[in-house]
Every structure is written in structure tokens, then in C-alpha cells.
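First the structure, which I've put down as C-alpha cells, then a few questions once you've had a look.
Selected chains from the complex are presented in situ; the others are not included.
Read from first to last, the chains carry the letters A and B; within each, the first residue is number 1.
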């Protein structure tokens, strides 16, 4: 189904080339004065056509609230926010139904939905549906604002270029790849432009951190924070790995190196390191919640690739035409933030009043 | 909540040192003749005390079916399977409530449940609850058997030792670390024993593959196969990263290297490579579904670590006593298989009759 969450639930609606894309948010607490400028700003960060490293398509995505607000304040009723799509030429997508583009969902969507799916612009499988994620995330961020939690994300890797670790409290978006390591950013831009000039694309990684998260949220066994965050992140097209804290590096560590040891700082229990990424036993410890998300290279490339003509059942080749992002990672940064925010808002509300720390 | 899944739903019950651990399975199709020997065999693979690389605790875990079978056949009613726990000395766990063990859930469990949780043996946060996962997985595997899908998993890495890639169709468990690369296995055993002898522990990775999976299962947007598999795997204690197919390596690839190109083999549409790990757009392509799971080192180590006395709010140290697995990875192999099986059974049943391939 197209719904995520338990207490703060989002339902994604719309199609890439249909009338609208949007989201219905159920469970948002009543009494929140929604800041639509912040919401629009996050949408603008996701928008295509922002810079030379993204697609040159330029869409003015304007959020419009249909339900759930009264005099600008949430009422507890479902909040529906939509973006009207502009008219688009969908003709070039129609053939993908029968000659699936490698790396795209064309083939598997055909397995699942047969001929009845909307083929225009990827339909339900389009990255455009992440505009709905961003709008839901913007509302979730405002819920989290109320408890002092702030979410930041940035580009950590593009192709072979890996950024140095940075203080998450100091992350700003000062360049078009959204990487706070300026030297790495320059190199990343070069790598993306090189790929684009060759009709190719590159992958990368986004790091996301929730600062000052609520302590004690998450559920043991199945609805762990890690599990629910990972599930939400895998809803973003092209995500292929999700790590928490030290992530895959844990495999090579010893327990004595890996364990985060407890100390008291400023009268509070904290850990000296944060290898766990702020989550133990599926529950937040109060340390920053840190996840790293790997994106595959944009599958739309101008180079010739093998594919199959499904009607004739014969092999053929395809070059994907059109203007595409040579690297989706910079535009994915606000989407990653959004999904983290949605899950944390959900688990915060699920936990009700958060219990006090034992002994404090 | 303690329930996972939509059409094939499992509810995990029990405590490490309580009367039982177990599982309730709801939604298993009627008419399945349950092979209890296979189920018991998977339990035995997870059992402590199997080899010198696991804990020397020796528990005879016998599965007992309480509900849902009539003359050995499933009826469509909930299937309850339990294991009775043996009497155990829980005294040494009681103090962990107030001096949390680094890397364990003691501290976060205290944040969430306060004083009312069952502290004995980790209670609800104990790895022992994965016995319920394995029993659910054994039932799920038998559902998948009916459609020809087979799940294998093996140890891919322990500490610095990485196994060579192997043909998943040929994986057997011929050594105590469950690594089919025999040379690597020997080295892994050495690494584990070294860690144990030093009172320390090591992490590692498990690779899991579903061979001949159903095509066209998974749901677009939120209930993607990757998202639901990742969520299920994060329910296993100590998991800190989940990757699909090429996983984190995708970050460094170009689209032209990463895309799996379509060809026809034996009259079927397949891809030449399987970087995507068998999932595109959240939906299975029919290629093997491949995931890699990173486990952190067992947090229970005999070395002295910093912690905090929560009652006195002062810093102190702790050495974790008792017999513990110096590396949980070999025993985790059947647990990883189980969670993959549970999710695939769930999505297979959710999809109903799987649509035919377009053009085939």
C-alpha cells in the first residue's frame, strides 16, 4: 500500500505526468502553525533545474494545502498537500513499457501491473513522487522542532570522491552538490560534469543526522528505529544500502573498539563515541541518530545498452533520451532528511510522553 | 508492536529467562503439511553451544506447536510455536539495569520501559528471541518451497577476513563458521579464537540469497521488497547495515557499469549482471534476491569498559561476566535466512496470483 507510519502516517498520491503529486498526512497533532515558507523551501531544494549538476528541466513546484488546516493551524484532521503538474510530453515514455530501460523499474512494474499502469514519466515509480515525501517531511520537521530536534543531511560521496567528516551542527549548503567539504565539493562537481559529458552518470552517498533527538523512542523487536528508518529510506528510488553509525565498518572491528562507553558530561549520561549512530536495541539513546544512504547512479544514460523487446521477445538496444540528472545525490539530500523526519515524528508520537531516564 | 508483516504476520512472544520464547504466525495458508524436522534443524543451527566458536552454554531448544495444526497440517488459523526455557541463574543481569553494559540495550531499554522491564538475560532485548524468528522462518521457507524458492545464507566476513564469492547454489555448511570458502573459514576461526582468548569479540557480515524467487512481488512506494527485508533484518540484534546487490559499491560506480542489461537466455528475460540484487523499483525481477548484513561485534566482552552508575549518577567500570559468543555471525546465519523467508512469504501472499510477464 501507499501508506507509511503508525501515529504520523503519510499516504503518497499522484503520478509524474498526471494532474498532481502529493501527500495525505494523518495523525499530525492539532495546534501546529504550519510554516509554508519552510515547506516550499525544502521543495525548492528537491526541484529539478537548480544547478548545472542536475537535470536542466525546470519545474516550478508550488505546494497547495487542500485539507487539514484552519486559519493556518493544523486541526488533527488529515492534511492534504498537492503540487499541480505542468503539461508534459509523455510520448517518449510509452515505448519503455515494451523495451525496458536497464536499471529502471519498467520491467518489474510490467511484471506487477501489466498493461494498466501509467507509463508517463515513470508513473508511480517516478522520482517525482519524492516531492510528496519532502512535503510530508517538512511537516514532520516542524513537529520535531517543537521538541528541539533538528535534522541535517549532506552529500558524503560522489563516485570516487569522499568528503571529510564534518561537524553536523555546522553543515550549510554553500555549493550545488550540498557537500560541506568545499574541496571535495569541487572535485565532485568535476566528476559529475565528466560523467554527463560522456552521457553517463554517477552514484554516491548521503549522510543524515538527527541532532538532539528524543531519547527512548523506537520499539523493541520489529518496529526498531533502524528498521523503520531503513524502510523509509528504501522508499527513495535508487537507494541500495542503509547503514547506521559505523555501519559496514563494524564488520572489521573488535568489541572493545566498537562499544560506545558511557560517561557523564554536564550532568548527563552520554557515550564517548557514537559508533551505534544513536540507536541501541532499536531505541534512541539521545546521541545523534546517524545514517548513511547509498544511491546507485541514475539509470537514465545516453549510452547504448542492451535490452529486450518484450512484444517480439528479441534482444535489442536502447539509448535513454531526454534531460536527466547525471547524479541524483545532491537533489536527494532534502528527500533523505524528509524520510528521517517522518520516521522520527512517527516514533515520537507513538511513544507518547517519553519516560524519564532511570536515575536522572 | 511485536508483529511483522501484512499477509503472513508473525508476532514474537517471550523472554530470555521467562517460561518460553515463541512466535504466533497468522496468515499461513491452510493445507501445508508442516515438516517439524526441518524446523527443528534450523533451530539447532541457531542454538548456542554448537561449536568452539560459539558460547559454551548448551541449550536443548525443542519446538512445540500449540495451535494451528490439525493432523500435522495447517488450517489457516494462527500457528503458535513455543520453546520452553530451562531454569537459569538470572542474578548477574539484575545489576545491568543500573550500570548499563556498553553496546547493549540496557540503557535505552531503561529509557523506554523504566523499572518494569524483565531484566533477566536481556529480557525482550535478548538475542534468544531470534529463536522465534527462526521458527517463523522455517514455516515461511516451507511456503516458499511450494513455489520453488530456496534461501541460502553464509558468513561472508569476520573481522578482517573476507570470503571469496561463491556460487549460492553450491553453499553447504561444512565448517563451524558457516563460510563456504574453506580457506577463509580457517582464518575466520583463528580470528574468533584470538578475540575470545583476549576477552574480546569480533563483527562480520552475512550474505543471504533467495534463489528462484517469485517475479513481480513487492509494492511500489513504501512497502518495497528492499524496505521490508531491511526492516526485518534490523530486527536481529547487532545488525547495523543492510545492502542489496552491489550495495555501498554503487556509490563509486558509473551508470554504464551499474545498470543490469537485459538479455534473453533459455527463452527467458534475464539480466547479464545482478548488481541490483534482484529488486528494481521495490519489485522482484526474478533474478536472485541478494542482501548483505553487517553485524557489530558481540557487545559482551570481558575487558574493562567505562559505564555509569545510574542510581548514584557517577562514572564506574564494568567487565561483562559469563559465557558469550565471541562472534555472533555464524549463529546468525539461520536467523538471517529466516527473516528473508518471512518477508518473501509475506509479499508472495500479498501479491496474490503473480501477473504474467508482459510479452511472454
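What we mean here is this: contacts are C-beta pairs under 8 Å (C-beta built on N, C-alpha and C of every residue); 3 or more make two chains touch, one makes a residue touch a chain.
Bear in mind that the values here come from a model prediction, so they are computed numbers and not experimental data.
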Complete-assembly copy number [criterion: all chains share one sequence; 2 shown]: 4
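The criterion applied here is as follows: only the chains that are shown with their structure count from here on.
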From the C-alpha centre of subunit A to that of subunit B, how far is it in Å? 26
Subunit B-facing residues of subunit A, complex: 1-4, 12, 97-98, 100, 102-105, 107-115, 124-125, 129, 157-160, 195, 200-205, 215-224, 226-228, 230-235, 237, 239-248, 250-264, 267, 269, 271-272, 275-277, 279-286, 294-301, 303, 305-315, 351, 354-360
